[in-house]
Structures are given as C-alpha cells and as structure tokens.
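This report refers to the structure that appears directly beneath it.
Just one protein chain is left out here, and the rest sit where they should.
== subunit A ==
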Amino acid sequence: MSDIIKHGTLHTDDWTVVRVVEGEDLAALELPAGRVIVPLALWLARRDSLLAGAEAGVVGVWLAGTEDPATLAGDLLRLQLIAVDFPKFADGRGYSIATLLRARFGYAGELRAIGDVLRDQFFFYTRCGFDSLQPKEGKYSRAQLEAALASLKDFSEPYQGAVDRAEPLFRRQTRKEAA
C-alpha cells in the first residue's frame, strides 16, 4: 500500500509496479498477486493473457522515457491505467509522452507518474495530463504529501494550453488592452 495523489486528493493505493531487470525471461516471470503495473515489454510479450486483467482493471502498463506511446494506441480503450516512469525527476520525456497519450491518442483512463516523482513537479505533471502521482515509497510522509497538494495550484492562470486546459490564456480570458 502506498500513498498517492489522485484527482487532487490523497489516496491509499494497492497497485504494484513490476520492474524487470534486463535479460529476465518475461514469459516466465511470476507476477505478484493483486493489481500490477507491468512494463511495456512484458505487456507486449504476454498481451493475450493480460488483456482480460487490463479490462478488469487489475493490470496496467508502464512506459519508459524511451518508449513510444503509439505502441499502445490499439490498447487504449482496454487499459484502465497507464503509468509513465521518471527515472530521474529531471528527465522530462514523460511530460511529452503523457501529452501524446492524452492529446494525440485520446487516452481517457488513469495516467500515473511513477519513479522519481517529486512534489515540486506536481504542477507540471497534472498540466500534462497525469491524474495520479505516485512518489517513491517512503519519499514523503503523509503529512508532507498533504502539504504538497497546494503545489497543484501554484499557478492559477497559466499562459499556454496543455492537456488540463487546452486553450491558452489568450483564448480563455479576454485580456485587457494596454493602458
């Protein structure tokens, strides 16, 4: 069980992120019990047997920064959870991957940021379409996460459009003329 932020509030969550080491036999790997988020390679290798779990909401897939979200384009209606991994918080590929999943491919299920997920990036994650944020186990206390919820609202009227608000400020608001 871990504490995550989902739709702007704190939740206790029971999904397990499955990570595999290079060279591991994906076909033989035993999945933990309960709800699992499997790496893309494992999903592709065992898609037929995992599909029912995906549709039942007990199997999700996570993408690494190097992986093309288009690979999942055919499964987006079946998957109820996709996660994007941030190997380091300063590695920003996941922001583009999330944007593509939402804005290009129309994915509407849960989109979760996993890995080195820090509170000072919460605002950017949610703007790019992540609706759940899972910091590393033990990174923050529940009280710290509670306090961090405020950072989701760091900027009330951002300039540019993104997934959360597709229209840029100049389309959302009538901006006053120069004095």
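Quick note on the criterion: a residue touches a chain if its C-beta (ideal position, glycine included) is under 8 Å from a C-beta of that chain, and two chains touch if they have at least 3 such contacts; residues count from 1.
Convention: contacts and distances are computed from a predicted model.
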Listed names "Hpr(Ser) kinase/phosphatase", "Nitrite/sulfite reductase", "Rod shape-determining protein MreD" or "ABC transporter substrate-binding protein", matching UniProt entry of the absent chain: "Nitrite/sulfite reductase"
Sole residue of A:49, A:71 or A:173 that reaches the chain not shown, by the stated touch rule: A:173
Where the missing chain touches subunit A, by residue: 65, 89-93, 95-97, 99, 104, 118, 120-121, 123-125, 127-128, 144, 151, 154-162, 166-171, 173, 175-179
